[in-house]
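For this depiction, one protein chain was excluded, whereas all remaining protein chains were kept in their positions.
A, B and C label the chains in the order they appear, each numbered from 1.
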Amino acid sequence: MSSRNVAVIGGGIAGISAAIALADMGSLVYIIERDTQTGGHAAGFACKATEKCNKCSACVADELILKVFQYPEIRILTGSEVMSFSGKPDNFRLQISRAAKEESLFEEVELKVGAMVVATGFMPFDAEAKKEYGYKKYKNVITALDLERSLRLTGKIAKPTDGSTPKKIAFFQCVGSRDESIGKGYCSKVCCPYALRLSKLIKSETPESDITIFYMDVQPAGKGFYELRKSCEGLGIRFVRNLPSKVYGYVNSDFLQVKSINADTGEVILDEFDLIVLSVGLSPQNDAKFLADTLGIDQDGHGFYRAKGELLNCSSNPGIFLAGACQGPKSIEESMAHGKAAAAEVGKMLRK
Amino acid sequence: MIIGERKPIQEVLGMIAEHDKILIAGCGTCVAICMAGGDKEVSILASAIKLARNKEEKSIQILEQTPLRQCEWEFVDELKDKIETCDAVLSMACGIGVQTLVERFPKAVVYPAVNTTFLGLPEEQGVWSERCGACGNCVLDKTGGICPIVRCSKSLLNGPCGGSQDGKCEIDSEVDCGWQLIYDRLKTLGKLDNLTDILPAKDWSTSRDGGPRKMVREDMKL
Amino acid sequence: MKGDFEPKITAFCCEHSGLLSANMAVESRFVFSNDVQMIRVPCSGKIEAIHIMKALEEGDGVAVFACHKEACQFLRGNLRAEARVSSIKEILKEIGVEEERVQMYYLAPSNGIKFAQLLRVFYENLKKLGPNVGRKVG
Partner (left out) sequence: MKDKISKIGIFIYDPEGNLGKFLSVEAICSKLSGLHFASTVSSSVRDEGLRDDFEEFVKKNKLSAAVIAGYSSRSNEKIFKNSFKKAGLNPYALAFINLGEAIVICGKKVKILDRAVQLIVRAARWIENQGPIETQKILLNRKVLVLGGGIAGIETALTLAGGGLDVVLVEGGQDLGGEIAAIEGLQDFLGDKIRALKKEEKIKIISSSRLANTGGHAGGFIVKIEGKDESVLEVGAIVVAVGYESIVPIEELGENFNSRVIGQRDFEKRLSSNDVPGRICFLTDLVDEDLKVQTQALLRQALAVKKEFDSDVICLCKDLKVSFDGGEELYKRAREAGVLFFKYVEKPGIKVLNNVVEVSLINEDYPHEEMVFEADLLVVGEKAAPRKGFEELAKLLSVNLDSNGFFQEDNVKILPTKSSKRGVFFVGGCRLPQNINETLTEARATAQEILSFLSKGEIELDLTSAKINSDRCVLCLTCVRTCPHGAIVVDQKEETAKVIPISCQSCGICASECPVMAIELPLYTNAKVMGQLVNSMAGEVG
């Protein structure tokens, strides 16, 4: 008896896209979400529109996150994690530990499902690992995720030290991506697009601010990216093609200094900044190894779950599928498409 | 299609300055389609007039009605009782509608709120351009289907004049030279030699210059 | 008299942006203006010129909250709304009523704070402009 129930591990936008598509096809779907609410990282992104929409898809994620509540066929189990599983495709038994609301003890739940979709998403690169940038040591060095959250909740950017509006802002690209020295030899795809969109938003909200982007290569993304880059240059955002090696500052002062080479004259110049934003890349979840062993699925060299060749949604263990950034860095649009594609693969398997 | 455009509101306010109960009569066909005098435009104008008059503490009562057409006796009769209770009528129809009201209700004071502009073609949504001047004696067969009377600013019959520059008329660089259009048209049809035979002077008596016109179809009269 | 004048505002909120931001603003307890009547529309392109004029006859100001440009769920609803608002501004200029009484704002579904800020700015402007002299008397 092939049970049409499907378990989706992870309630981010990829998991939700897969769950909604599976529910449309008549399956009963359990979303197993570790956090107390669904939405994952995409629920915290700010809208980066200026005089027109800059195509960051944050609003599409917002609408999708609200849409899942309208599906009675989708049971959302928040505060729950996968402990173990048994059985074979079409007939899995999944043991879940769930935080019970009342006495906040853990209750054991067993789900009988036909297939599983792993959509556990990514973890932003822990910028503290790049000690020389002084994240957390100097208060005014923040990550792009901190900036997104403060823009979404307060609507404006402020220097963490005194809350004033920063005048000189720097973006450091490739923090935790394209960096062999810390074992991150891959491009996270999304940092250049979001850095350009954030800097364009800041520049148009506070025109007198002076923004510099330190980068290696600007990676494109999606439609209309050439136009976005040209408009950034048009707004006077400086692009400097070298990544600073160190941030010089004093622990409880506003003073932040960066050394870089002037590309025309060749001598070293000292730039002072009020705020430094680290464009952190996408790393695998730190418990990816644990889940990989539990479910018996392979990981690639960087810790993401490996897909079987061109079947980008199939994990190495038949009956268990992959969706979203847990299989590799993806933008919001790609994660949603990957989630739907996973639902198609599950449908193909359940139909056999 | 008859194209029209709402008059500036200050001009309309001037007309109805001393009236304090008026009827705004729209028309549901031509001027509605070119968004000059239909249902919506009537209510917007009414609202604008009320706002303006409240501003000067001279309140006004406005009735609104939009028959299907204002150029049929039966349809304008629908406005009868409202016209009788009002001091004036603001007609948002084309000129024909205004005069139909005047002829049907001699005692009524009727003002036009729309400038009737031309007989036009909707080139695209929201853009209309003139095509026919109703001259009463069509020459389109001789010019490959493009009218020199209306599309050429000087209505030349044997153009173009010396003033056209790379296909545009001398009066406005946006306006195509009518005769350039005719030339291109005849070229595509391979009938360029039509241009060599001179068109004789036109008998303008069939057009507006011949005085107000009337057409009678004996076979259609009841 | 200006001191305790409370402007009556009508806010047309597009269901895909304005209304969601309004709900977010309400839930996050951002204080906005006293008497705002929010009217939901499926798209800002659905707001007709006569609705705005009628709201002006009854109140002191009309705010239209639409999606950002090139992010309209129905492609050009917000462009239609923008065209209508500017045509209304022309009419207001013609009849001598302050055109700042009708204002269009662009929002995303998650701009709770921005909704409250924009509404407060609109509310303060209207307070400075004073009551709408064109309003229905009595």
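Quick note on the criterion: a contact is a pair of C-beta atoms (placed from the backbone, for glycine too) under 8 Å apart; a residue touches a chain by one contact, two chains touch by 3 or more.
None of these values were measured; they are calculated from a predicted model.
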Shown chains touched by the chain that is not drawn here: A, B, C
Absent chain, residues of chain C that touch it: 4, 6, 8, 10, 16, 23, 25-27, 29-35, 37-39, 41-43, 45-48, 51, 54-55, 58-59, 70-77, 80, 84, 120, 123
Touch residues of chain A, complete complex, unshown partner: 21, 24-25, 53, 55-57, 59-60, 69-70, 72, 178, 185-187, 189, 192, 217-227, 229, 241, 261, 263-264, 266, 310, 312-313, 328, 333-334, 336-341, 343-345, 347-348, 351
For chain B, the residues touching the chain missing from this view: 28-29, 32-35, 38-40, 125
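Here is the rule we go by: only the chains that are shown with their structure count from here on.
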Chain pair with more C-beta contacts, A-C versus B-C: B-C
Middle chain, criterion being Cα centroid separation: C
For chain A paired with chain C, centre-to-centre distance based on mean C-alpha positions, whole Å: 35
Touching two or more other chains - residues of chain C: none
Touching two or more other chains - residues of chain B: none
Interfacial residue positions of chain A with respect to chain C in the complex: 46-47, 49, 51-53, 55, 58-59, 62-63, 152-155
Residue numbers on chain C that touch chain B, as the complex places them: 48-50, 53-54, 56-57, 91-92, 94-97, 133-137
Chain A-facing residues of chain C, complex: 16-17, 20, 67-71, 106, 108-111, 113-114, 117
